[in-house]
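One chain of protein is taken out of this complex; the other chains stay put.
Presenting subunit A:
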């Protein structure tokens, strides 16, 4: 610096006050200090080895193809790098710590350092724990493998007679000192309760056959008579259904007379305008109202009067009552004497009555007996007998190769379960999603691309492609 001074003759400025000091150029000093600090931090070139400064280029000369890394590979490479957020924390300084000996305050960790114990076990219990853990994971792996192979453990005869007392160590007595009741009580109290099934669980709820055997007409190659019998059964059932439908139609739809739409509208109008009188009427009514206002108020019914009966009237009434009672008694007596002659016919009447009652009883019994074979009403819907399976005469192939199967076995099973009162009859309720009305927002001039739009577009494209393919064919 001193050498340069004569060349650039610096103008001397008074350093009287603070503002004057500020104008002083101290850049060179700063620069020097900065350089020195940097040297301290990262060291000088002379300190560094050659290997640190230079890299020997050992790669082949031509580098035509730059290997394009896939996204996944890039991601993997990036994952290896330290996080950028942590970069600020890395100490890159070469500056020595001015305080030679720092007083580290080590907080005493409470609890065990499990990781340490796992990595370098020092005590026998650490080793034990490690081996236990290994066993546990081995077992886990085994269980997972079993689950994957779907092994069902069926390795015992469950119908072998086993006494529950044998399973509980204390209760097994050879000398017969512990009674069964006591054993039951004890088992219940140590958490191994013996649950008895109640008998009604095994009761049959229907008398119908659990497994229906096939009608001979359902053979794939039936005898003509059997087939006819089955078909006639089907026809009978179908006729029954038609009859019922017709009946329903007769008693509902066709019970009401039909009118033309114009007539209907007219009637509706008429009905709806009941009470609203036309203008003339209205005028009249107003006139009437005016007239009514002048007249005094009158009810339609005569006013109720509290008339007291005279003593004489009461006496007469009582007398009349007594008289009528007497005559009634007389009449009854007379009837009885007359009935003496009618004994025979009365007996007949009674017999008839009894017979009717018996008939009723019998019919009720029959109905009850029949109901035992029918499926019970378990839920909201009534069980409806499914259609019989039948091959129409033209479908009968006569050989096994061309058998036309009727109905699905799954459906059949499902109905059997319902018929046997094991399932309540249900109907699938499909909850339809509410239709969402979509429209463009007025603020959005250009519609964006939503997933729904993409889906629609894809569908339209697929349909078009399909149509094109169809045309080609």
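By our rule, contacts are C-beta pairs under 8 Å (C-beta built on N, C-alpha and C of every residue); 3 or more make two chains touch, one makes a residue touch a chain; residues count from 1.
In the analysis below, contacts and distances are computed from a predicted model.
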Among "Ribosomal RNA-processing protein 42", "Elongator complex protein 4", "Mitochondrial import inner membrane translocase subunit" or "Pescadillo homolog", the UniProt name of the subunit that does not appear here: "Pescadillo homolog"
Hidden partner chain, touching residue among A:71, A:201 or A:434: A:201
Residue of A:213, A:302 or A:434 touching the missing chain in the full complex: A:213
Touch list for subunit A against the chain that is not drawn: 140-141, 143-144, 147, 150, 152, 154-159, 193, 195, 197-198, 200-201, 205, 210-211, 213-216, 218-226, 376-380, 389-391, 398-401, 403-414, 416-417, 421-424, 426, 428
